[in-house]
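Only one protein chain is missing; all other protein chains are in place.
When the chains are written out, they are named A, B and C in that same order, and each has its own residue count from 1.
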Amino acid sequence: MNSWKPATALIVGAGSGLSASIARCFAGAGMKITLAARNADKLKPLCEEIGAAALACDASDAGEVEALFASLDASANGAPEVVVYNPSYRVRGPLLELVPQEVARTLMVTAFGGFLVGQQAVRRMADKGRGAIVFTGASASVKGYARSAPFAMGKFALRGLAQSMAREFQPAGIHIAHVNIDGGIRNEARGSIDKPGRPDSFLDPDAIAQTYLHLVMQDRSAWTFELEVRPWLETF
Amino acid sequence: MNSWKPATALIVGAGSGLSASIARCFAGAGMKITLAARNADKLKPLCEEIGAAALACDASDAGEVEALFASLDASANGAPEVVVYNPSYRVRGPLLELVPQEVARTLMVTAFGGFLVGQQAVRRMADKGRGAIVFTGASASVKGYARSAPFAMGKFALRGLAQSMAREFQPAGIHIAHVNIDGGIRNEARGSIDKPGRPDSFLDPDAIAQTYLHLVMQDRSAWTFELEVRPWLETF
Amino acid sequence: MNSWKPATALIVGAGSGLSASIARCFAGAGMKITLAARNADKLKPLCEEIGAAALACDASDAGEVEALFASLDASANGAPEVVVYNPSYRVRGPLLELVPQEVARTLMVTAFGGFLVGQQAVRRMADKGRGAIVFTGASASVKGYARSAPFAMGKFALRGLAQSMAREFQPAGIHIAHVNIDGGIRNEARGSIDKPGRPDSFLDPDAIAQTYLHLVMQDRSAWTFELEVRPWLETF
Partner (left out) sequence: MNSWKPATALIVGAGSGLSASIARCFAGAGMKITLAARNADKLKPLCEEIGAAALACDASDAGEVEALFASLDASANGAPEVVVYNPSYRVRGPLLELVPQEVARTLMVTAFGGFLVGQQAVRRMADKGRGAIVFTGASASVKGYARSAPFAMGKFALRGLAQSMAREFQPAGIHIAHVNIDGGIRNEARGSIDKPGRPDSFLDPDAIAQTYLHLVMQDRSAWTFELEVRPWLETF
């Protein structure tokens, strides 16, 4: 087995939930972390906690994504060896009530941004012949639910992107993975907490992060492209 | 069994290939056909041949799609009982060479237009409690090929839309179907013709049209949401 | 398009439900029908109605399946151009209560019998370079439900067989199809009838039969390997 230990990671779409857990987990494994979000100010506490840098970036804007990576190229960390694409946007409700502009925005943030970030990431990784990119999917990546067409469109598209990138870039040494988060993530602020008698019924973001870490550390002889994480009590 | 015979059909993304065969096949089954395309002029010969009307429409433009359906509402045919969404756009090549705007356009034409047309279509069908919408997919709907990420993104997204619409609207009597065209369609103009010793190795558009017709005529007790059509000699 | 019209069909696992509807539908399209079942006596009324022959055969017994086809070879109809494999057996309940022998029997009838019949069928079709074999699947073909492991095992296995046969024999001109019957079939004797306010909530076997007929008549340039049929009100 190889013993590749990535040294740097960029987490796009960083906030307080899963992305923060991934950042802590990756930092704990020795990676230097850069966080990117539209609003970088909110990331200060996390940055201080784990010694990460934060950069502002709208992932659906080609120019901003290009600038983000250029900024990293010029930084002490250099281009990231691991990239996680996490952003999503969604509008739900009866299809007849959906506003077309919101549907377009869902596609842009959830899927097109993944292309923009993925393209910049592989541009740097291809020369080195190694790297890892993880795309965060959802139940909607593989099942189009009623009254949630835009999110299904965005997450299906992101999965199509991930598959295509895997087929193009894995033979170049870049590990591409897609994680289907098939359940609600524990989030006290949003009230997503376990009900009595149903412990661990929400995904613990720290537990998900362990699986992200396992993925990016896998030996290239045995890469996982796709897996799902799901609470033990989740119906599927 | 019911004996629903749809009287009218709208084919969006009409041109000279599959869409023309569908138009002829549906007309042969007694439906009055409206064809929509960005350039409606090119549709004149087909319109004359099968007694169809042609309307100009950019399917990725919300206003134009709304106008298209308003125009049909006011026409002798009225709102269509069957709608086929056929448009796609694609840009291929090494991911590192892709121009972001072209990727966005692929998403808009291939998937977002499907939402716009689907929304207008069900708005009319929901009141009557019946109708059928068929989305034209491709191999790329379920497999992201290397060097073809944009098309995979668009076609995966369209499939997610179709699934979501099926779950929301089939219980309202509207049949939603997704057809995976898994192979090349015979097209002399493009040189897509059988090689010696390999007869019928391209999909005959008239044969595909027969399957579209079967779908839209199915009894509501036994609807097919998804199927693929593939030449006998195609590797899969 | 070709205009292949199959002249003969063998329906294995014939009884009073779907198989009878398929037999009537195929007979109505001009095919001479042979029905096979473990108990051929019960098939007499149907045979008289549609002018079919009935033969006794346990589809999970290699010798009996071989004898069935030998008998057809020697008959006026000759080897069948179309074969439908319909039998299944299932045992349900909590996994801990399942009797191993019943699980083995489920595999044998539902899947192994499909191999036996499929092997004999293609042996005859391969020389002519044409033919069609349809395997009857179920929701359990693609989803393993709790407390129904044996049926999932059998129907998953049958689908694997169908895929493998499609890849081996479609280039030899033999159309292989797998139909996922995703819902309950209307059956008055079993009490599977629509509840008030939910018309057509069970699959009409005559409607399913129309789709089987469409499949076996498809042009070889545009074969469908797999589709599902599902009532409009079915949750999925």
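Methods note: a contact is a pair of C-beta atoms (placed from the backbone, for glycine too) under 8 Å apart; a residue touches a chain by one contact, two chains touch by 3 or more.
Since this is a predicted model, take the numbers as computed values, not measurements.
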Contacts of the hidden chain among displayed chains: A, C
Contacting the left-out chain in the complete assembly, out of C:G118, C:P205 or C:P231: C:G118
Of C:C57, C:V84 or C:L107, the one touching the omitted chain in the full complex: C:L107
Among A:K42, A:R92 or A:R220, the residue in touch with the chain that has been omitted: A:R220
Residues in chain A touching the chain absent from view: 1-2, 167, 170-171, 173, 175, 186, 200-204, 206-208, 210-211, 214, 218-233, 236
Residues of chain C in contact with the chain not shown: 62, 94-96, 98, 100-101, 103-104, 107-108, 111-112, 115-116, 118-119, 122-123, 126, 140, 143-150, 152-169
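Methods note: only the chains that are shown with their structure count from here on.
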Other chains in touch with both chain B and chain C: none
Averaged-CA centre spacing for the pair chain B and chain A, given as whole angstrom: 33
Whole-Å gap separating chain A and chain C, where each centre is the average of the chain's CA atoms: 44
For chain A, residues contacting two or more additional chains: none
